[in-house]
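Missing here: one protein chain of the complex. Every other protein chain is in place.
Here the chain labels run A and B in written order, and each chain numbers its own residues starting at 1.
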Amino acid sequence: MMKKSGRARAAAVGKGLYLALILIFLYLPIFTLMVLSFNEGKTMSRWTGFSLRWYEEMFASRTIMDALGNTLTIAFWAATIATIVGLLACIGMNAMKDRSRLVLMGINNIPLLNADIVTGISIMMTFIVCGISLNYGTVLFSHITFCIPYVILSVMPKFKQLESHTYEAALDLGASPLYAFFKVVMPDIMPGVMSGFLLSFTMSVDDFVITHFTRGAGINTLSTLIYSQVKVGIRPTLYALSTVIFVLVLVILIVVNILSNRKEGEK
Amino acid sequence: MTKTSMNSNLKRLFSGPFLAFILCGTLVPLGVIAFYGFTDRSGAFTIENIMAIATRNHAQALGLSLGLALISTVICLLLAFPLGLILKDSKLGKKGFMVFVFILPMWMNFLLRTMAWQVLLERNGIINIVLKSLGLPLLDIINTPAAVVLGMVYDYLPFMVLPIYNALIKIDKNLIEAAYDLGADKLLVLRKVLIPLSVPGIVSGITMVFVPSLTTFAISTMLGGGKVNLIGNIIEQEFTVGSNWNLGAGLSIVMMVFIIISMALIEKFDREGEASMI
Partner (left out) sequence: MKNLRKGLTLALAVILTLGLVTGCGGGSKAGENGQIYVYCFGDYIDPELEYEFEEATGYDVVIDYFDTNEELYPVIKNNTAKYDVICASDYMISKLVGEGLLAEIDYSNVPNSAYISENVKPFMEEFDPGMKHSVPHTWGTYGIMYNKEMVNSADIDSWEDLWDEKYADQIVMPDSMREMYMIAGKVLGYSMNTTSEKEVKEMTDLLLKQKPLVYKLANDSARDLMIGESAALAVVNSGEVLYSQELNENMEYVIPKEGTEVWTDCWAVTANAANKAGGEAWINFMLEEDSAEDNFEYLTYAIPNTRIADLTDEEVLNPPKEVLAKCETLKNLGAEADDMYSKYWKEYKSK
């Protein structure tokens, strides 16, 4: 008996240790950047005192703020347009014969399976071949293109779960198709639409490779800006930026988690 | 024409914008890349750009990419599977939070996370400053393939953890208990129940780590110090520096073929046939 519980305890300690090691591996780099962001000096090798100067410089830097603005507006518009296009596509595809739907779903998977670098290069070449100079619009277009598949993959299963009879019943009772759609269908597929939108938004914010190839004059997102700055030499403003992004992501996710947990508790 | 068929004709039109995006954003670009890959600068047909993979420089880069991607995928798998098991068994109340903690870094820009390793690993970087003050030997892996593998593992580990964890929690508890009741020991349960039933998760984890590792150029640029040349770097350079688009397109086609082959190989292990998405 004693022996067994001893072993169980050892196993528990082992598990805890394993979790701790992986946590250190995951968070050490992020926390290092956070600490360095408060270092007064320019070099990372010496701690010269606490200062908020890199935060001031970051918020004052137009390059960084423009990149932040571009990242968010591109992600917002890409996710919005992709959600609308994807939702419409699902409605349309559900009215199609099984064969054509399967073909379209197959093609829909191509951007998901394809390597980002190939997607980026191929879209960039297409623009140049058509004589279109790269600009904000070309980045937005590519982002919409790679976001649509995520929306369709999130929304399509919801349509499958849908009871088509309720929609038809509503029509029979005299509701207009539009009214019936918004009152009967929309509530059921909404979670899929929402997660499609959020997935698109995240993918767009996170993207580097496709933006790298399709961006035009002066269009930087945070990703491309970081990449070019690392080549020139890392400035501490980037540490400040990492800290801000990390804290922001943390807060948003914690709030979402708490809210969904609380709801679950009420049930 | 009945009302419903008219309706469904109308509905089909709704996929118009989607079809336009598929056409302009996926199919035509693939056509363009194929056209460039199979022509030379004057536009004449050639397979030289495809065969260029056989030249020593390109073959070496592809081999290195395959090797490093394979190593990082295996390391991710070895780290993530036990992690998934531990998370699955952890107390219910903490579970959501624990999983959250392990995939949180995924939400942070991967370039910033890669940059963090450059800061940590530099010869006179944070890790070595600490090691030096403790009188320990220095860690000298920056600007080598080892650092690139480290970066890949770090960046893509959450993509392995999440699908494996999702597959593991779906396994019916009764099944595991039944196995124990029938006298199976832990190892046997792991081998005969847990691993086989989490294959779909493992497969999607492997694809989500292997493909980006195979095609990356950012991680090798940032942690390889310009000395680790992967196939992704070669292709990127062909477009941003070399300006030989035909060669770049040809090499991309070859790379796509390698991705398809490796995915087919992975799929073969997936008895379910369908990898579950995220």
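Observations
Keep this in mind: a contact is a pair of C-beta atoms (placed from the backbone, for glycine too) under 8 Å apart; a residue touches a chain by one contact, two chains touch by 3 or more.
Bear in mind that the values here come from a model prediction, so they are computed numbers and not experimental data.
Contact with the chain that does not appear here is found for just one residue of A:Y55, A:F141, A:Y167 or A:F197, A:F197. If you put the missing chain back, the residues of chain B touching it would be 56-58, 60-61, 122-125, 140, 142-143, 225-227, 229, 233-234, 237, 239-243.
One chain of the complex is left out; on chain A, the residues touching it are 42-45, 61-63, 65-66, 68-70, 72-73, 75-76, 124, 128, 133-135, 190-191, 194-195, 197-198, 201, 215-220, 228-234, 248, 252, 255-257, 259-260, 262-264, 267.
Heads up, the rule we're going with is that only the chains that are shown with their structure count from here on.
A straight line joining the Cα centres of chain A and chain B is 16 Å long. Interface residues of chain A facing chain B in the complex, by the touch rule stated above, are 15, 18-19, 22-23, 25-30, 32-33, 36, 44-45, 84-86, 88-89, 91-96, 104, 107-108, 110-111, 113-119, 121-126, 129, 141-142, 144-146, 148, 152-153, 177, 202, 205-206, 208-209, 213, 222-223, 226-227, 230-231, 234, 238, 241-242, 245-246, 249-250, 253, 257, 261.
Within the complex formed with chain A, the chain B residues making contact are 7-9, 11-19, 21-22, 24-30, 32-33, 36, 79, 82-83, 86, 96-98, 100-102, 104-105, 107-113, 115-120, 124-126, 129, 154, 157, 211-212, 214-215, 217-218, 221-222, 232, 235-236, 239, 245, 248-249, 252, 255-256, 259, 263, 277.
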